[in-house]
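All protein chains of the complex are present and in place, except for one that has been dropped.
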Amino acid sequence: MSLTRHDVENIARLARLALTPADMASLSDSLPRILTFVEQLGAAQTAAVEPMAHPLEGQSQRLRSDTVTETDAHERYQQNAARVEAGLYLVPKVIE
Amino acid sequence: MHTLTLAELSNGIKSRRFSSVDVTRHFLDRIERLNPALNAFITVTADQALAQAAAADQAIAAGKGGPLTGVPIAHKDIFCTDGVLTTCASKMLSNFVSPYDATVVRKLKEAGVVMLGKTNMDEFAMGSSNETSWYGPVKNPWDLTRVPGGSSGGSAAAVAARIAPAATGTDTGGSIRQPAALTALTGVKPTYGRVSRYGMIAYASSLDQGGVLTLNAEDAALLLTAMSGFDERDSTSVDLPVPDYTATLNQPLKGLKVGILKEFFGQGLEASTESLVREALKVYEQLGATLVEVSLPNLPLSVPTYYVVAPAECSSNLSRFDGVRFGYSCDSPKDLLDLYTRSRGEGFGAEVKRRIMTGTYVLSAGYYDAYYIKAQKVRQLISDDFRRAFAQVDLLAGPTAPTTAFGLGAKVDDPITMYLNDIYTIGANLAGLPALSLPCGFSDGLPVGLQLIGPHFAEAKLLNAAHQYQQQTEWHKRVPAGYES
Partner (left out) sequence: MEWETVIGLEIHAQLATKSKIFSGSATAYGAEPNTQANLVDLGYPGVLPVLNREVVRMAAKFGLAVGATVAKRSVFARKNYFYPDLPKGYQISQYELPIVQAGKLEIVLDDGARKTVGITRAHLEEDAGKSLHEDFQGFSGIDLNRAGTPLLEIVSEPDMRSAKEAVAYMKRIHTLVRYLEICDGNMQEGSFRCDANVSVRPKGQEKYGTRCELKNLNSFRFIEKAINHEVARQIDVIEGGGTIRQETRLYDPDKDETRPLRSKEEANDYRYFPDPDLLPVVIEQSFIDDVRATLPELPDQKAARFVEQHGLSPYDAGTLSASREVGDYYEAVVAALGEPHAKLAANWVMGDLSAALNKDGLEITDSRIGAAGLAALLNRIVDETISGKIAKEVFEAMWGEGQSADAIIDARGLKQITDSGAIEKVIDEVIAANPKQLGDYRSGKDKLFGFFVGQVMKVSGGKANPAQVNDLLKAKLQG
């Protein structure tokens, strides 16, 4: 498995990660090696096997009753936010 | 006092030989004195601990205490703690004060347990050596030049050094068992769904499970009885009654069928570790168990399977850290993309970025089937292997880790070598099985762990088997040099 610099940059863009030159060098080296390592899975015979998404098979989703259990605590929650005004979280202007 | 087990401390507090405040103060003093060299704690909550201890003493005086009232423990810093810094050992959460308690934290609080503080760990639980922490590596009390294992390395070092009587941990691919093995502790990863994940900051949701690191199986049984159980806030928690795990510790092991995992004794296993594990198995024979060799042919694919599934889930789980609502936010972002990429790029460490990148790749268009679906299919094969094995035997046994604790820095440059540390532990996570590690000897002064794996919800049997072994052996009682007094 080989990845070009462009491939690595594309993945970083999807993952919204700014990479330093050091990150870039390290990832360009290790990502292809990790992918090559996991590609040994290709040898396993899985033609008739269902993918396992969850360790507890046969379990199903529990449903909660439709009741309001939460109360307003936005002032407390917003203490963890970097930029807040008038009860709103602020982000650099969203342009559509 | 610090060499006492949780059970002994509890008895001492209950019989008023010493108070919870005495015990708590004693451990806080030890933390203050010994932690700087170990770096096992990120946050010490001394004032809160003493207040909780005083409340526990009052409860006991009023005749209201339970089996854990007043005993202090430490929480891995992956568990959210109301009003207390909760960092996941990441710069990303270095300013994050949780506004709520994880269910595990809440349950133990309700049981009267005192929290000493929050332990160091690999960043977001991604690592096997505790070297990816933004707060610096944790040292192994058995040899300060070596790693304590990871990701629950701070919990392991704290308990091994007797600066905390017990600690919580989490285990996604071996993060409780491997550090337990490397520090001579008993470490239990329960069945997936047995302990609530609510408030446990997610790394890989289908693999993560909370558990404990303790001095022996009895202490683990005490804590797990209080921690486990259905939680309506966690859809993946299982609604089954929790037995009192301490009640079955003394059952005889006569007739127990133990499967020796053939695939765990191959290439890569250190000879001295192998011989200690095989000797431990002889003890089980003496206890009346029968040993049979069992083969799980797909088990060698555990590590590659894990390194698709876990990064995939983590890449999505960690998307919420975007610099907007909580956590690290970069200075003066010039636009939205800049806010996202710099907050994340600056807030996450190298290993976390590597796993996010791997996970993003394996889920992306054109690669999903070849990597992610393929891995989920192999995961099924591995799970089927275990199911077949448990049709023949009660428990499976083998080493916990291929080697004893390695030197700090020895494997940081080679992720794949690092990933292979978890070669024996990952299978249980993929299949959701309960597993534990217990000390079974020392090689060149470094601890070796024996791993036992059980079928779903066989925690009681695992703890019983570990406890019986610990009635015959003294390995778990050894204290690292320099930490006896």
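Think of it as A and B in the order they're written, each chain with its own count starting at 1.
Assume a contact is a pair of C-beta atoms (placed from the backbone, for glycine too) under 8 Å apart; a residue touches a chain by one contact, two chains touch by 3 or more.
No experiment lies behind these values; they were computed from the predicted model shown.
The chain that is not drawn here is touched, among residues B:248, B:316 or B:473, by B:316.
Of B:7, B:60 or B:80, it is B:80 that touches the chain left out of the display. Considering B:206, B:225, B:421 or B:451, the position touching the chain not shown turns out to be B:206 (whole complex). Only one residue in the set B:41, B:142 or B:198 touches the chain that does not appear here, and it is B:198. Contact between chain A and the unshown chain involves residues 13-14, 16, 53-54, 56, 59-70, 72-74, 77-78, 83, 85-94, 96.
The chain not displayed touches chain B at residues 79-80, 86, 88, 93, 96, 98-100, 102, 197-202, 204-206, 232-236, 312-313, 315-316, 319-322, 324-327, 336, 340, 360, 363-365, 368, 372.
In this text, only the chains that are shown with their structure count from here on.
Separation between the centroids of chain A and chain B, computed from CA atoms only, is 23 Å.
Only residues 95-97, 99, 192-193, 206-207, 232, 235-236, 238-239, 298, 301, 303-305, 307-308, 315, 319, 322-327, 329, 333-342, 344-346, 348, 350, 353-354, 356-358, 360-362, 364, 370-371, 373-381, 383, 415-416, 419, 429-432, 456 of chain B touch chain A when the two sit together in their complex.
Within the complex formed with chain B, the residues of chain A that make contact are 8, 11-12, 14-20, 23, 26-27, 30-31, 33-35, 37-42, 44, 46, 49-57, 59, 61-62, 64, 73, 76-83, 89, 91-94.
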